[in-house]
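The complex appears here without one of its protein chains, the remainder shown in place.
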Amino acid sequence: MRHDHIISAKQLSRGDIEEVLDHAAEIAADPEAYTDRHAGTLLGLLFFEPSTRTKMSFSAAIKRLGGDIVDMGPVEYSSVKKGESLADTVRVVEGYADALVMRHPSEGSAQMAAEFVDVPLLNGGDGAGQHPTQTLLDLYTIRENAGLDDLTIGIMGDLKYGRTVHSLSHALTNFDAHQHFISPESLQLPRSVRYDLHEEGATIREHTDLEEILPSLDVLYVTRIQQERFPDENEYREVAGEYQIDAATLEAASDDLTVMHPLPRVDEIDHDIDDTDHATFFEQAHNGVPVRMALLDLLLEGQR
Amino acid sequence: MRHDHIISAKQLSRGDIEEVLDHAAEIAADPEAYTDRHAGTLLGLLFFEPSTRTKMSFSAAIKRLGGDIVDMGPVEYSSVKKGESLADTVRVVEGYADALVMRHPSEGSAQMAAEFVDVPLLNGGDGAGQHPTQTLLDLYTIRENAGLDDLTIGIMGDLKYGRTVHSLSHALTNFDAHQHFISPESLQLPRSVRYDLHEEGATIREHTDLEEILPSLDVLYVTRIQQERFPDENEYREVAGEYQIDAATLEAASDDLTVMHPLPRVDEIDHDIDDTDHATFFEQAHNGVPVRMALLDLLLEGQR
Partner (left out) sequence: MRHDHIISAKQLSRGDIEEVLDHAAEIAADPEAYTDRHAGTLLGLLFFEPSTRTKMSFSAAIKRLGGDIVDMGPVEYSSVKKGESLADTVRVVEGYADALVMRHPSEGSAQMAAEFVDVPLLNGGDGAGQHPTQTLLDLYTIRENAGLDDLTIGIMGDLKYGRTVHSLSHALTNFDAHQHFISPESLQLPRSVRYDLHEEGATIREHTDLEEILPSLDVLYVTRIQQERFPDENEYREVAGEYQIDAATLEAASDDLTVMHPLPRVDEIDHDIDDTDHATFFEQAHNGVPVRMALLDLLLEGQR
């Protein structure tokens, strides 16, 4: 894989994706073989926004490779508060680390920052923009549980604002995937995303009702519908309730259905599913470690 | 020692306690022998409440064993703010670490969390509940300085609300300890704790005055009396003043008296004691490292 930076899932070819997922599978199968692989390597963490799982799993990933982190800490305690520009901050911090992970509230900030640094920069989420390592761990989880070819996937919830969903849908166009989108009308895919998927030759269908499509799904990817998207709380409750699932809902599903969620969830997946074979969302979160290990390893090796 | 999780000092038998303390003494005597013992092991830190010494000494402990931490960071910067349940958070984070330490404001939370995870979970304090590693380092400090058998100990200050005190008192019932409780009447041991100690066959006596019992003590364990326990500031000042000690107070004590305090202190122990042989509270805090190293080592070994 020859990339200087990882900014967007869109920059990754099918070959790139398969290289990362294959390598993640190798690592997951024999993690002991990688414990000293990047001894002495420092990963700089620049989280300008809160994060639990992205930050912790990047930390775990570099440490499982024998390296370590150098953490800027919460932005309230950094010189960003003194008015420093993002470009200056990353140019300083690249001197303290061998690679950088950045999360920032502004869309496009990762691309901008990457232009100023010589060390590899990984986008850990840039506002409404991209979050490529989330997409890679989603793809890895789908491949491990249902396969990426001849896949029938339902993607449900907030399809209008969900960057995770847009990025995953786009990445799936590299594979033989039938994509079904399930949402209330007000939260359907934006026209630009729908257009983009058609351009890529994707087979997509849109639904307002899960019931009609559920039995045919290999994977159901659930995202949260946020109350602040609705002007009226009652309307929210009515709509959101239709896109919550529980064990009863899944009686109509295939026994092999894989249920995913980027987490955190609030109430869109009932806890009565947690101990069923369908529940794959914790495994999905845990897959963040081998996938990020694989990506870091390939990126750092590519620099040598 | 066969425990999956360390939730409460009460779960530890005399044999368990002695195993931890013996091992801590071995480690303290030859720390160099343990520097690679848990190389590659990651300890997840889930501190939902502020902590200096518990968090730092657990960090030091795993690092002194060759391992490392993966830190959730302040809860304000975590997905807990997005409404994630504690059960979900721990199920995600267990995928990033080989063991977890959790501090949480709710009593019972550590027990609840432990039911959801497969990796060992150590309770670093659950509100008004338990803080077992504090008890173990207290016991270790007592044993090193005065011995746990044929011990006469005075426990002074806020005995009503002090979880540290309740836990230590209970643990001491495993040994031949004479326990004296010194406090204002309004802050005496709760009836339930007193009953519990009697049930365990403890020899206890209660006092409102330190003077009468001080000369016979091997150990004086001081805790802070908090102003917010009193409706009236004047009443607080009057009462608290009687339970503060300084060098003059200790003239009546045995030369061998060991003075302990869980820290932080405010003014209940005067600084004029700090350089005397009595002062053992900094040593007590420092003992957190070998004791937590011993506990982590035994727990992680037990998992293999």
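Which chain is which? They are A and B, in the order written, and residues in each are numbered from 1.
Keep in mind that, in the parts below, contacts are C-beta pairs under 8 Å (C-beta built on N, C-alpha and C of every residue); 3 or more make two chains touch, one makes a residue touch a chain.
If you're wondering where the values come from, they're calculated on a predicted model, not measured in any experiment.
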| item | value |
| --- | --- |
| Option touching the unshown chain, where A:M72, A:A99 or A:L159 are the choices | A:M72 |
| From A:M1, A:V20, A:A60 or A:V93, residue that would touch the chain that is not displayed | A:V93 |
| Candidate in contact with the missing chain, chosen from B:S57, B:S109 or B:N145 | B:S57 |
| In subunit A, positions touching the absent partner | 39-40, 42, 44, 68, 70-74, 76-84, 87-89, 91-93, 95-97 |
| Footprint left on subunit B by the chain that the document does not show | 35, 47, 50-53, 55-57, 59-60, 63-64, 68, 74, 263-266, 271, 282, 285-286, 288-289 |
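The rule we apply is simple: only the chains that are shown with their structure count from here on.
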| item | value |
| --- | --- |
| Whole-Å gap separating subunit A and subunit B, where each centre is the average of the chain's CA atoms | 40 |
